[in-house]
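Shown here: the complex without one of its protein chains, the others still in place.
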Amino acid sequence: MDNNLVQIALQNVNMWAIMPSLILICFGMGLLLINVFLPRGTTKHAVWISLIGLVVTGLFVFKGWGDPQYGFNDAVALDNFAAFFNITFLVAAGLTILMSDEYLRREGYPVSEYYPLVLFTTAGAMWMASGTDMMTIFLGLEVMSVGLYVLAGFFRNQVRSNEAGLKYFLLGAFSTGFLLYGIALIYGVTGSTRLTEIGIYLNAHTSLLGNPMTLAGLVLIAIGFLFKIAVVPFHMWTPDVYEGAPTPITAFMSAGPKAAAFASFLRIMEYCFFSLKPEWTAMLWVLAVLTMVVGNVIAITQTNIKRMLAYSSIAHAGYALVGMVAANEIGYSGILFYMLAYAFMNIGAFAVLVLAGKKGEDNLTLEGFSGFGYKRPFLGVAMTIFLFSLMGLPPTAGFAGKFYIFAGAVKAGYLWLAVIGVLNSAVSLYYYLRVMVYMYFRDPLEDYAWVSMPVSVVVSIVIAIAGSLYLGIVPGFVMELAKLAVF
Amino acid sequence: MSSTTGSLPTTAPILFEDYLALGIYVGIALFLVAILLLLSWGLGHRTRSRIKNEPYESGVYPTDNARLKGPVPFYLVAIFFILFDIEVIFVASWAVAYDRLGWAGFGQVSFFTLVLLVGLLHLWKTGALDWGPSAARQNRKNQDIP
Partner (left out) sequence: MIGVYHYMTVAAILFAMGTYGVLTRRNAIVIFMCIELMLNSVNLTFIALSRHLHSMDGQIFVFFVMTVAAAEAAVGLALMITFFRNRESIDVDQINMLKW
């Protein structure tokens, strides 16, 4: 490498492009250091510092809105797309942190290392959304995943949590292998790891499009991301990990990292493989249908609510995939909108579960919710709103999100796919409504005396309600932002 | 970045004579070992009994499973070594071009090292590096926290 190249490489650094995640990392490291100088078991300061960190990071995200910041020789881009997703991650992380302290105390793990891990995981997700080079995306994915492995297995004396962590780790690392091999093959075909360069090269050399190496690379990369999104048939880890992991982490995993995987998957497919669009939309069509059907049908048979929400999150990944199959502006912006809406409604539902559970969470079954709505009116109403939103009924965020995504599919000519999606939503009514039937139409078995209402969790629930209703009643503004954010 | 041209080194044709000496040496070594093994197998005295098959012949009887659990501190040290050792590749790749990367490169590699130092400090203060009596004291102190 000669001197000129080095000079150019250094001039193109542009710290603004990574400033949000850099700040988040610095807050996380600072928190780690503060933790070791305080007596074990103190966690209040960690909650506050993490929340401040998230807010400060959010302010720096806006630097990239409308004024894209490219850095490190185009390996990182803080553009509208990244900014929108970054806000989604920050919302998910903030709601998670708000409900964590109470939960960790109840389960007997008041360990403050938890919060830096959430911050690092969020920073990894942000790199995934803003990565425009395979290297950045891979690093972001790994920073996120390694943090999540630890968080899923965080309760080290609980066998369920151990199993969740180990299972997530083994299958996550396995899928990373596929992703990497795909990246290597595409690098071999095009000679670059930069997303735009790959796309231009493939577009210019159409003879390469049918090359087995290109197709194998495309499929392997897709498998790596579909695993993280938990698309059927790569979903087998999801229910187990979601059930075994600490509840706030389950909430976070279903919203933040899933959105991050969608972000990089969208960017890679749109930047690199736009020449192969007919092929990958056909592939995703089948997977979207499978995912919706399998997720919804198995969710019907579940009696554990945490596990039911895990299967429902698989189904929701299927709805979002419909937007990718549509592959037009409404479909893509629908995904962005839906991920934000899903962060509010799903994390809200899990926040109610955090309050409703006893130590060990053996009572989070349908039976355990008998009469819950009468005994705890506020939580009952909150749960009702979140379930309505998950069902996709107006006037909630879930309805608006599904509406945009299916509208995109219809506009792209996939009428049947939209019909299947709507039918699946109808199926999902059954198992969501069943929870409400137990909450309101069964005699209470218990007095729910253990349910306390700590301020932080209530704040989290209120924010989630506000988000779900705002995005449902006036979706226009956020949808306009989402439209500005897609390519 | 992507156009560093390194031409392949020209490889001289492999000469048979160069490898002849090596071949003869390997052959002799293999022959000697084979002869020694065959001789001891053919001429040696063989006994088969229960006592002969014990791990320590005429020694103390083994009382327990041979697969003992190793103490965790060994594992910890090994993992810390791997983690901190592998980060050297980034520092080394800065070091080969330090003069051309200038102060900006120095700043970045310093930040990288600072991150590692924070990690080390965290390990140190949480007692992950303690051994023996000091570790035992630390454990007693933290016993009330799971």
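Worth a mention:
So that you can tell them apart, the chains are marked A and B in the order they are listed, and the count of residues begins at 1 in each.
We take it that contacts are C-beta pairs under 8 Å (C-beta built on N, C-alpha and C of every residue); 3 or more make two chains touch, one makes a residue touch a chain.
No experiment lies behind these values; they were computed from the predicted model shown.
Of the options A:Y181, A:F274, A:Y374 or A:Y440, the residue whose C-beta touches the omitted chain is A:Y181. If you put the hidden chain back, the residue from A:G41, A:G66 or A:G191 that touches it is A:G191. Of the listed residues A:R160, A:K358 or A:R434, the one in contact with the hidden chain in the full complex is A:R160.
For chain B, the residues touching the absent chain in the complete assembly are 1-6, 72, 75, 79, 82-83, 86-87, 89-90, 93. With the whole complex as reference, residues 1, 134-135, 138-139, 142, 146, 149-150, 153, 156-160, 162-167, 169-170, 173-174, 176-177, 180-181, 183-185, 187-188, 191-193, 239-240, 243-244, 298, 307 of chain A touch the missing chain.
Everything below uses one rule, namely that only the chains that are shown with their structure count from here on.
Taking each chain's centre as the average of its CA atoms, chain A and chain B sit 38 Å apart. Of all residues in chain A, those touching chain B in their complex are 1, 3, 5-6, 9-10, 13, 29, 32-33, 36-37, 40-41, 73, 108-111, 157, 191-192. Contact residues on chain B toward chain A in their complex (touch as defined above): 1-2, 4, 97, 100-102, 104-105, 115, 118, 121-122, 125-126, 142, 145-146.
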